[in-house]
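Report on the following structure.
Selected chains from the complex are presented in situ; the others are not included.
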Amino acid sequence: MKRIDGRKADQGRPIKMTKNFIIYPEGSVLIEVGNTRVLCNATIEEKVPRFLAGQGKGWVTAEYSLLPRSTQERNSREAARGKQSGRTQEIQRLIGRSLRSIVDLEALGEKSVTIDCDVLQADGGTRTASITGGFVALVIALAKVCPKDKPFPIKDFCAAVSVGLVDGKEMLDLCYTEDSSADVDMNIVMTGDGNFVEIQGTGEEHTFTKTQLDKFLDLGEKGCKNLIASQKKVLGKIADRVGK
Amino acid sequence: MKRIDGRKADQGRPIKMTKNFIIYPEGSVLIEVGNTRVLCNATIEEKVPRFLAGQGKGWVTAEYSLLPRSTQERNSREAARGKQSGRTQEIQRLIGRSLRSIVDLEALGEKSVTIDCDVLQADGGTRTASITGGFVALVIALAKVCPKDKPFPIKDFCAAVSVGLVDGKEMLDLCYTEDSSADVDMNIVMTGDGNFVEIQGTGEEHTFTKTQLDKFLDLGEKGCKNLIASQKKVLGKIADRVGK
């Protein structure tokens, strides 16, 4: 069975990451996963949220937004509506939590990093692309400010991909059309050493079996491995500081 | 190793469900899971959200709230702050999505059911208790309005439980103290036939392996089975309409 864009079931979409897309942020990456394009900008500030004050630890958080016309139909601007949707808040909490899992907050020290993920074009998988691209922006930013003779505060790589059940078949990296008709949708976040950071699987109006779950996890592992290879490539020499 | 409240690692807390706790709702259940107490009220209205208008289908949605002093420290009232937190929105989306997975929306017809989950006392696992108790409130409400000679719009049972990694050990149904120190926290929603509805596992500042994941899933399955047995007991004869 061929997929809508000709891919095989276990095949991810082409990845492209452009470093320094924007000139002002400490770290900036435009990630493209097929037609999905997310601009990930990392900002480092010498302050921490109140609940961490005086503990010598840092913090990493994320914000996420869809540009109004990143989608096929225009969606109204959250700033104009006066609040962020539940979906937006859920996604930015996921991105922040995922990235914190591989950060050594003590080693980071009293700094906070904000990862802004602004979706320019949305063709499915925007939250996983945000994690994958946000990781790269985070590393670039920290490489600029962290001294080379101290442990680098990034403990491992981190990437994310979606998997799902479409037309009764487990598939990797769903595009929007596939996602819309999927019976099960799962986001998998993994580290460079092959551990899970986060699994969010949901069967909107459907359910799934343990056997299906295992296939999802296999696909997710394969997808994350490829993404991490891409991260290493785009990071170049900086990649070597991760986990050191 | 004994747990803080003397339970074994694979042992859930005592469950109690009080039907008709409040007299006005179509379905009302006070669910107690250990010290956690959630009031689940189901309201049926003869209308549907705009995006479903004229399709002959119904809808199920949920709202969730912590009473300010349900927690050990008072948390400020969301109505006073003027907005629901990201956590609240994430939870109520999860509850609604989980319950919709076992509802036949066509059989429901142009009705909407709102499940209000108000946490009176919070000792961990409030979102899973909301799903488990909300399911019972939903069935009670529908049993009142759905004719007995037509297919009942509930296709299967649905319950939820948390599992987690505490002190390096996989445990079922975390209380608040355990949850606060857990390295991995996972919510598992399952149906009566043993399928998964939703899996949300997260390692805040930690990761987990496939082996650990499999243990979590085993514990979750065990926990959900027990909860569904409790649901059947409290529903009594109405339980027989589920899936018919």
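Think of it as A and B in the order they're written, each chain with its own count starting at 1.
As a convention for this text, a residue touches a chain if its C-beta (ideal position, glycine included) is under 8 Å from a C-beta of that chain, and two chains touch if they have at least 3 such contacts.
For clarity, every value in this text was computed on a predicted model and none was experimentally measured.
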**OP:** List the number of copies present in the full complex, noting that all chains share one sequence and 2 are shown.
**Re:** 6
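Following the convention adopted for this analysis, only the chains that are shown with their structure count from here on.
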Original post:
How many degrees of rotation carry the C-alpha atoms of chain A onto those of chain B, rounded to the nearest 5?
Top reply: 180
**OP:** State, to the nearest whole Å, the distance from the C-alpha centre of chain A to the C-alpha centre of chain B.
**Re:** 28
Original post:
Tell me, which parts of chain A touch chain B in their complex?
Top reply: 83, 86-87, 89-90, 92-93, 97, 100-103, 105, 156, 186, 191, 195-210, 213, 217
